[in-house]
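Other chains dropped; remaining ones untouched in position.
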């Protein structure tokens, strides 16, 4: 798995800082890592490929530059192209046709963002500085969220005149953070910082600086990468499934899933390693 | 929308303290704002009307008097009339007929309480003092819960011999507060205060006094009232829908919902306001 | 209900420390209360019987000995018998047949664990010391979790090479503790202690020592046992149902459930007791 196998994507750096660990860095620091629409699809493409790359067992998502994880959607870019700009149309569309095109467009947009959630390998976000709008759409798809103490979050949608949700509003209630707080920050677009995010459970770790947060996320990724990939990927799958289903459905699903997984040689290897206190080695997945 | 358009409801004060902001005050302080059954239906009627009043963009719910938000259902009143008092019946009912009448009655009762959740405009509760029983049935329907430091909550149902739920037991698990704590307070009817409510996330803000809590809620309402009503109402709708559905269903729903909402002129106005740093003005909804 | 009516179960002590209160103690301290598979089914059998015993209104679950609530599954025992050890088979099984047997086996295992959740009476867990693996499978089925300050939790599955979930991964997301934290501890199998468990809401009370945690749980059980058993059992049932369904389904279910429950004499007795400030006495259930 040399990095060269991944087609380069503008505005993203893909590196492999440790065995089995990938780091995806949003890299458009001159624009505070603001996302254009092609960047969203690039991000989805990267995670779709990482998802089934047997050389990868955990992924860290970071933002380049000292000031922002991402400032959100690039409003200027969005107003110039995209489904709402009709400069290149010969004839105006009626409301329904415009609506149908918008829906297709939103579904594609959502689909690229959801690629982070569908990714079979755990994804850890290390947020810092300005983390507005799409920062939450993207990182509510991540499995674990860490941040530095200078982080400034905001659910910005209400300030651009719509609930143009590509995931934040749908996934925040499923992150098991208090609904009263979710409503408060979603309806006001007010900023909130690291301490508040930790208190309500949106992030599960706060670090001093951006560098420490990234290192914290990488350390977690390395730790996960040491575990059986069979166990790790099944754990992610079952937790995500259970979030959306009843307990009984969750139990049935994990029972079906484990019919094969329990037959893994990793079980024997892990048990043996536990008894002998040696670090086990697991085959790729 | 002069207040006179709202039929007066005994035991409720409806005022309009700021543009686009309504305040509903439970006002039966001599009985600690205890609810009779007609009061529940009055409350539902007020919120049903506010829901589609284009002059209203946010609503604050408060209790009059220094001692209580509400002490709960008026037990004396409940025992004298209502479905269980059979004084005006010629013939006794068998268990099944009594049950069928009770069910119809409970469904109507629930429906009036649920009017606060169905209300298209955000509702912010400012709780203080005694806040027992129906205080939680009602405020778990609100979007945001604030309280003063002297608040005394209790889930009282278990103390009146039944799980006569008109919402608390159903909605607390959806408020994303820890289940172990929910079970503890629901099975004991023990009191808990402001600090504990904040720690578990039941409220998202604690203020020193009743007056400060009310002012805090009004300030939040004013802030929300400045936003695009298209965006605010869609945000509430999508968050409530997502709470009850899978992530995939939530994403599909918001995509359908936004087919029209994205076409709002508010989007352009809000974007422009963001670029020019001016406060936008939005049409009514 | 003399204790003698319960068939003795090896490695479990069943006592009745207060009226209407049962205490189930895992008692295999020489092995840190590690579970063999027969012990899991014994535990299920005890709770199935307690569930409908009219002399019982609340149950406390504890672990014997100073060092551990339970160290998890007895790995040695599991490797010697059970579905994965094929010593007593004449012919090897193909992957699919092995899988079908495994699924049956996991479903039975889950079913015994779920007996604690199905138990109609509230169950309070008092955890202490080592509380690994199955400690969480079992206690996420309990209604309330308390612990002592020396508790050491771990979601161990990922360390034995699989997501062999008999409940932890399915029920943690429904315990309303933050998902980012759940993923972190489930993907690393790292230990966490009492303070962290309280902060995220996994437990709702921390006590100094094992003895104090047990006494705290018993005090809670006694308090619950004083309430109307009609109200207590309905509260548990409705909260569990609501966890897995939409708000509208939850309201409909509680309306159907209460058609009969509201007709209880406990309602009159409890209301009267409330007015006269006397302690009510309730019939068995």
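As written, the chains take the letters A, B and C, and residue 1 is the first residue of each chain.
Heads up, the rule we're going with is that contacts are C-beta pairs under 8 Å (C-beta built on N, C-alpha and C of every residue); 3 or more make two chains touch, one makes a residue touch a chain.
This structure is a prediction, so every number in the text was calculated from the model and none was measured.
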* Could you work out how many identical chains the complete complex has, if 3 are displayed? => 6
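Rule of thumb we're sticking to: only the chains that are shown with their structure count from here on.
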* Using CA atom averages as chain centres, what separation in Å is found between chain A and chain C? -> 33
* Junction residues of chain B - those touching two or more other chains -> 174, 176-177, 200, 243
* Structure fact -> chain B residues touching chain C in their complex are 75, 79, 84, 95, 98-100, 102-103, 106-107, 110, 114, 117, 157-165, 167, 169-174, 176-184, 186-190, 200, 243-245
* Give every residue of chain A touching chain C within the complex, in rising order. => 122, 143-145, 174-177, 200-205, 220, 223-224, 227-228, 230-232, 234-239, 242-243, 246-248, 250-252, 254-264, 266-271, 274-275, 280, 282
